[in-house]
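The complex appears here minus one protein chain, its other protein chains still in place.
After this line comes chain A, so read on.
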Amino acid sequence: MTTASEDEIVRFDNVGLRYGTGKEVLSDVSFSLYPGRFYFLTGASGAGKTSLLKLLYLAQRPSRGAISMFGQDAITLPRDRLPGYRRRIGTVFQNFRLLQHLSAFDNVALPLRVAGVAEKDLRKPVGDMLEWVGLADRVDARPATLSGGEQQRVAIARAVIGRPDMLVADEPTGNVDPDMAVKLMRLFEALGRLGTAVVVATHDLHLLRKVPDSLIMRLDKGKLSDPTGALRYPPRKGLSA
C-alpha cells in the first residue's frame, strides 16, 4: 500500500540546519512529500517549524543532508535556477509579508505577473480568488488598511493563485476566526485535489481533525518523528487517521 517513490515531489534525507555557528535547529530530518497530499506540520513554538518550511520554499540552504525537489538535487541548484523552482511553490509566510506599496489585487497578482502572465489573463482569476477568500470589496485596499485576518487571506490568495505544485503555509489561520480557518482548509484541500502537495504548519490541533487523510509531521526540538514510516511511504488515502 505505498505510493511509488518516483511520484515524490520533495525528498529530505538526514537534513540538518544550523543558523551561523549555533546548535542545529533541525537534525536528521527525513521525509517525502507527494502530490495531492495534505501535511500538517506541528510542534511547540521553537521546535523548528518555520525553519523546515524555509528549507521547503528555498529561502534557506541546509547545513547538511540531501534535499531533492521536483526530481532535482536542490542543494547544488545554481542560484539562477531558483526562480523557476519558486514559481512552482506557493508560500504563506508566518507574518504574511505583503508588499505594502501594492493593493490587495496587485499583491495577489504578483506571482502571475512575475511569471509573465498577461494582464488580460490574470484579471479574472485574481478577482475571483479575492472573492473566494471574502475580500471582494477590499480589492484596492493597501495592506496597511487591512485587518490581520484580511491580510492573512490576501497572503493565502497570493500563495494559491498560481496553482503551485507545492503549497507551504506557516500558521496560516493564526489571525482568523475558527469558521474562516475551516473555510481556508477547504480551499487548501481543493488545491490538493488539483494535485498540489499542501504543507501547513500549525499548533492548532483542532485544525488537524478538519482534514481527513492528512498526514502529521511532528517536530520536537528539531527532530521529526515518523514511527510508522508514513512520511516516507504514505498509506493510501482513506486508510490513514
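Just so we're on the same page, contacts are C-beta pairs under 8 Å (C-beta built on N, C-alpha and C of every residue); 3 or more make two chains touch, one makes a residue touch a chain; residues count from 1.
Assume contacts and distances are computed from a predicted model.
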Missing subunit (named according to UniProt) among the choices "Transport permease protein", "Carbon-monoxide dehydrogenase large subunit", "Cell division protein" or "Septum site-determining protein MinD": "Cell division protein"
Which of A:Gly16, A:Pro35, A:Gly134 or A:Gly174 contacts the chain that the document leaves out: A:Gly134
Full-complex contact with the absent chain, from A:Lys183, A:Lys210 or A:Arg232: A:Lys183
Absent-chain contact - pick from A:Ala104, A:Val160, A:Leu215 or A:Leu231: A:Val160
Residue of A:Asp121, A:Asp140 or A:Asp220 touching the missing chain in the full complex: A:Asp121
Options A:Val25, A:Leu52, A:Leu191 or A:Val211, residue touching the unrepresented chain: A:Leu191
Interface with the undisplayed chain - residues on chain A: 57-61, 79-80, 82-84, 86-87, 91, 93, 97, 99-102, 106, 110-118, 121-122, 124-125, 128-129, 131-134, 158, 160-163, 180, 183, 186-187, 190-191, 193-194
